[in-house]
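Here the complex is missing a single protein chain, while all its other protein chains stay put.
The first chain written gets the first letter, and so on, giving A and B; residue counts start at 1 in each chain.
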Amino acid sequence: MRKSMFVVVALLAAALILPAAGFAASKEIKIGVLYPLTGGAAAAGRVLRAGAELAAEIANQKMAGIDMDMAKNAGIKSMGGAKIVLIVKDHQGNPQMGADLAKKLIQDDKVVGILGCYHSSVTKTVSAVCERYGVPMINGSSTSPALTTRGFKWFWRTTPHDKWFTKDLFELLKGLTEGKVKGVKAVPRAELNKLAAACEKTEWGSHVSEEIKNFAGQYKFDLAVNLLYAAKSPDLSSEVQGMIAPKPGAMLFASYASDAILMVKTLKSMKAKPKLIWGQDAGFDKPEFREMGKDIEGILTRSVFLPSVARVKKVSGQVNELFKKKNGVDLDGASARAFTGLQTWVYVLEKAGSAAPKAIQKACNAIKIPGDQLVVPWAGVKFESVGGETGQNVLGMGLIGQYQMQKDGKIGLEIVYPFNLATANMIYPLKGF
Amino acid sequence: MPWSFGAERAGDESMEALLLAILKAVVAGLLMGLVFALVALGLTIIFGVMDVVNFAHGEFLMIGMYSTLLTAPLLGVDPVLTLPISGLVGAALGVLCYFGLIRYLLRGPVIAQLFGTFGLMLFLRNLALMIMGSEPMIVHKGILVGKSFVVGPGIVLGATKLAAGALSLLAFWGAWWLIDRTKTGKALTATSLDKEAAMYMGISTERVNALAWALGGASVAVAGGLLVNFWPVDPNVGLLFTMIAFATVALGGFGSIKGALVAGVLIGMIVQAPPVWDAMLRLAGSNAGSGFTIHSFKYTFVYLIYFLIMVFRPQGLFGWKQ
Partner (left out) sequence: MEAIKNAFDFSDFPRLDMGVAGAALAFLLVFPALPHSSFAMTTMIQFLMFSLYGMGWNTIGGYAGQVDLGKAQYVGIGAYTTAVMMVRWDVPFWVSMPLGMGLAVGWSFIIGYPLFKLKGHYFAIATIATSLVLKDLFEVWDFVGGAKGLELPLRGNMPDFLYLQFREDYYYFYILLVMFLAGLLFINGFRHSRLGFQLRAIKDNEDVARSLGINVHWSKIKAYAVATAYVAMVGSFHACYNFNIEPEDTMSLDLSVLIALMAMLGGAGSLWGPIIGASILVPMRSYLGSWLGGQAGLAGLDLVIYGGIIMLIAAVQPRGVWGIVQAVRAKRRRT
């Protein structure tokens, strides 16, 4: 009898104490983070996570040597020093799984908001869940333009999207013909006029394909081939053959990692000789891609962050050093944007002063983060609703990098666009395979 | 398909370009098709002998691919030389599956066979996922990698694909010799023609079945070893090849080795045909399509072929067994 009494009392005590522990824990702000930690984009997922975690770490402590406002405080000052806690989940690149995990994060883990998801297709479903439940979501790396044209009130995107990036490409092509590119004399228009494009048949890729078509028309280039291929296709020989046949001057791609590598290998085996090859980031800006070494020399990729940005922005270098120390690699477009996404969360919470959804929503719509606070070479972060878009950051910017052999014998990216930020002469034309 | 009339007619939108495209498709199709044929060979042998359809066939291919890929750097030799290892692994796996699973499935209804081999497929595929991860891998170093020959008016032949085609032919010849010229081969044929009669003649059905699985496993694993030189391997690569193998065997005729060879080459050419369509379009004065193109459908045609063949001519081209 006594033993069972003891058990009952112990349980009652626990029942009373645990909620109290819950109160103590309210000095935490939980943010759900959804990235692909397994699956085809696992390598990207790992650095995305690392970027977000680094930003949270800097926010939660006072750090000297980082010229950011959030490094000066420990935690969110306007909320009594509350610390950011990241709850990271793996969506495996599956939109359905992403949506289910988002529901779990919102209802079971009771997160204040969500950051994610890299894959545009997953961001689409997760943001729909957030919109349904009225939970704020900040997106750092998904570039499908469609994500901000849905009129959502609970979705904000910090990264510029593919419409802008594709325009950058055409500005570069135009600049080449006008002699504006560092180290290259004006190229005769006829040489570059024919284009061939191959994009993967997904949410992201199909939008890139549309943008390429639109801009080709606008800038008056001849888009001889514009095909969509099944992503993760193991055999692209017929597609590549179809692209080579009209003898295009420039070949354009939108592919994730494994396809990008396969495309280049197939081009090589067919001894293709375009004058210019461009990739819309993703697979073209990954360590695995760089493993091909000399084979990729001269290939262009859209990027959002390169270590060489540190030469023009001190804070980028500071954060990059820290990142490199922890993870062994430099920041890249993915990790830098994940960092920026989490950073935006921190600044938004700071401005909102509370974890209430409406307060966060108000803060997001009003925030303006100056460019000197960011590691990415943007003018800042300011979300606007303009031209049919809602919640899109209008102060972002893209870069175009070119792979060139560095002094240390390894392959690295040099900035060739915007022209005024160029860090090296552009290699043109490509040597061909 | 958006048509834009008035596209510039440069030199490549001509009849020559079309003929070149056809030639390229035929050559590429032939090489690829020989590999498809070798993949299908294993399936047709097993089917011919015991009427079992192995859904995990593509997974055997995948294991063959991984075997060649991983043992090459381990032994420090060229991937071409580790092909026999793949063959051995395939044979061993085949025998293991037979004694460990298939033997029991044979006793049950057809539904049991179907699901047994499906379970095997899931098992092998996800085991590979756990062990190898999901990132695709491909041969990077080797004497043949990256080299190609240019033949005639601009046809580029990759060294790895050439070797794959040649070795595949060699494997076919080896299989034919084994089945037609050796006693063991005759035992195999006898069992597939009439199991009971063969038993009365003293041919152990069990042994023949196991042999069929060994041969089947070995040939598809070797095909994998050839394939991985130019086709990336990941745990899910099996499904597409299982379907291609089925379509090939259906087209060639279930149980016919000659059929597998011919059908494999035909299907290889179909899969390489899209650029020919593009060239024809360009000849007719339109851009080679925007958005979806015939390239997206190259494997859809393969599935359609299976369906149409099975409905309209189930014995395929050379099949004698239904």
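One rule holds in what follows: contacts are C-beta pairs under 8 Å (C-beta built on N, C-alpha and C of every residue); 3 or more make two chains touch, one makes a residue touch a chain.
From a predicted model like this one, the values you see are computed outputs, not experimental measurements.
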Option touching the unshown chain, where A:32, A:51, A:95 or A:175 are the choices: A:95
Residue ranges of chain B at the interface with the undisplayed chain: 53, 101, 104-105, 108-116, 118-127, 129-130, 133-134, 235, 239, 243, 246-247, 250, 291-292, 296-297, 299-300, 303-304, 306-307, 310-311, 314
Residues of chain A (touch criterion as defined above) contacting the omitted chain: 37-39, 42, 88-90, 92, 94-96, 99-101, 103-104, 106-108, 121, 124-125, 128-129, 131-133, 150, 201-203, 206, 228, 230
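Rule of thumb we're sticking to: only the chains that are shown with their structure count from here on.
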Chain B residues within the chain A interface of the complex: 7-8, 10, 12-13, 17, 21, 24, 28, 32, 133-136, 138, 146, 148, 150, 156, 158, 230-232, 234, 237, 240, 271-275, 278-279, 282, 287-293, 295-296, 298
Contact footprint of chain B on chain A as seen in their complex: 38-40, 42-43, 201, 206, 209, 213, 222-230, 232, 234-235, 237-239, 241-242, 245-247, 257-258, 261-262, 265, 268-271, 288
